[in-house]
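After this line comes chain A, so read on.
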Amino acid sequence: MPDFDVIVVGAGPAGAAAALEAARAGRSVCLLERGPYPGSKNMYGGVIYGRVLDTLIPNWWEEAPIQRWVTRRSTMLMAGDQAVTVDYRCSSWGEAPYNGATAFRPEFDAWLASKAEAAGAVLICSTTATGLLRDGTRVVGVRTDRPDGDLTAQVVICCDGVNSFLAKEAGLYPPSDPANYTLGVKETILLPREVIDERFAVRGDHGVDIEILGCTGEVPGGGFLYTNAESLAVGLVLSLPKLAACGRRPEEMLAELKAHSAIAPLIEGGQVKEYSAHVIPEAGYKMMPELIGDGILVAGDAAAMCLAAGIWLEGVNFAIGSGAAAGQAAARAVQRRDTSSAGLQDYRRRLDSNFVMSDHRKLREAPHLVMSDLAQQQLPRIACGVMEQLFTVTNPDPKPGLRKIIRGQMKLNNLKLRDAISQGMKALRTFG
Partner candidate 1 sequence: MPRLLLPIAPWPFAELGILHHAQLGENRCLSITLSTMSAILALVPIRAGVLPSGGAEVVAEAQGRALLVGEGATEAAEALAGIATHLRAWETPGFAPGEWANRLAPVLRDEAVVLLPASPDGRDLAPRIAAVLERPLLAGAMEIRPGSVSTIRYGGRVLSEHLVNGSVVVTLQPGVRGVEHAHGSAAALEFITPPLAEAAVRDATLEELLPPDVSTMDLSEAPRILGGGAGLDSVERFEQLAQVAALLQASAGATRVITDRGWIAHTRQIGTTGVVVDPRLYIAFGISGAVQHTAGLGQPDHIISINMDEHCPMMDLADLALVADANETLQVLQQRLLALEDSQRTAQV
Partner candidate 2 sequence: MTEQMIWTPLQLGPVTVSNRIVFSAHLTNYAEGGLPTEQHAAYYAERAKGGAGLIITEEHSTHPTDWPYEKLIHGFNREVIPGYRRITDAVHRHRVPIFAQINHNGGQASSMYSRLPVWAPSAVADPLFREVPKAVNAAEIAEIVASYALVAGHCVEGGFDGVELQCSHSSIVRGFLSPATNLRTDEYGGSLTNRARILIEIVAAVRAEIGPELALGVRLCGDELIEGGTRIDEAVEVAKMVEATGHVDYINTSIGVATASLFMIEASMHIPPGYAMFIPAAVRAAVDLPVVGVGRFKDPLQAERALSEGLCDLVGVVRGQIADPDFVRKAKAGFTDDTRLCLSCNQECVGRMGLNRWLGCIENPRTGRESLGVGTPQPVTVGRKVLVVGAGPAGMQAAIAAARNGHHVTVCEREAAAGGQVRLAASVPNRVEFGDLVRNQLNECGRLGVEFEYGVTVTAQEVGRRGADSVVIATGARPSTPYWMPEDLAGGSGWIVDVRDVLSGKAQPTGKVLVIDEIGFHHATSVGELLADRGCEVEIITPGMVVGQDLGITLDMENWWIRAGSKGILQTTNSGVMGIEGHTVQLQHHPTGTQLTREPDWLVLALPADPVDELYFELKAAGVDVYRAGDAVAPRRAHSAVIEGERVGAAITSADRTLAIR
């Protein structure tokens, strides 16, 4: 008789959601977390998209620990000392049912895990899963770093985040390719609430999410700037192999972004509270492992269900979505007494039928596109160049025509019309 029906490894958003759903379905669940409490060591950019919670925790917005509701999203293209910004505002995002919010992970993850506990899951912190227990090919539990630390279960759900070595140990991952990973670095900068309100032109608990392209020099990637209640999160996402090749330090590149004339006035006078870094699975759909094995499921970052290429940073929502699906599937399989790979296939079906897989499948080329030379180098330069020429008054010379300007800029930046069109079509296909 195994110790538990279900063991969930990792009390991040994926794990908490999985444990919540499995416990709700009446299964005995153990949720293992290596940190002293859920979320204690987890870092990310800062925005959580909450739609996925609607079914999981009705009226979640009334109790979730959030910093600000995002009501303004900007996309910034940078080149040299210039920047072009597309700014979108939506005040209905600041009302129920809301859209995205900035939140602190130690608070958010702990809250979500407490929901699982309330549903009956047993949370064990300060405990690291160090390996899988197997019976033949079947996973029957995990080994932990505690003395006498073996724990058995009918299903193990791996929610142990990026680089999940449990999933790897289970043989669910193809050999890893560093090109599939990016590095996220982030600084938290303290500023008083009023200053943030004023600088970002928001009020109350409304906040801003700025994504930046063209701020990472020769390394493909992107930048972000989010508003918390009384701090800002400024960070970069950088392609790992290119970063290593260029020999620059990420904190140096972040300092450069902070000094840019479009960013510096926003953060001026703030006090840096902390600096953190984390690896992100960037390639999304293309690098996903097998999600199901005998007695094992993989969810969240552990399954590379994260969209984090350049300006794209969505992962928590996918983690919750996939975790919940895994929890439900595991509970059902236990109930039906078939926790083999076949018995767990329900997980796949659930994923396919909701946003998790469809988004990932649809956007499978997106990381590649966002990290391409076109998006990283040429587009920002052309956009800025066009703007510069368009708005620089050259009297008494007459103004050049827009088409001429664009063509000139494309030429200057070595972009052939043919390539632009083909890339544009690809983008349409990807995002359409």
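Quick note on the criterion: contacts are C-beta pairs under 8 Å (C-beta built on N, C-alpha and C of every residue); 3 or more make two chains touch, one makes a residue touch a chain; residues count from 1.
Inclusion criterion for the candidates: all candidates are chains of the complex that A comes from, given by their letters.
All of these numbers come straight from a predicted model, not from anything done at the bench.
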Checklist entry - Only one of 1 or 2 touches chain A in this complex; which? => result 2
Item to check | Residues on chain A engaged by candidate 2 in the complex (per definition of touch) | outcome: 80, 195, 265, 268-271
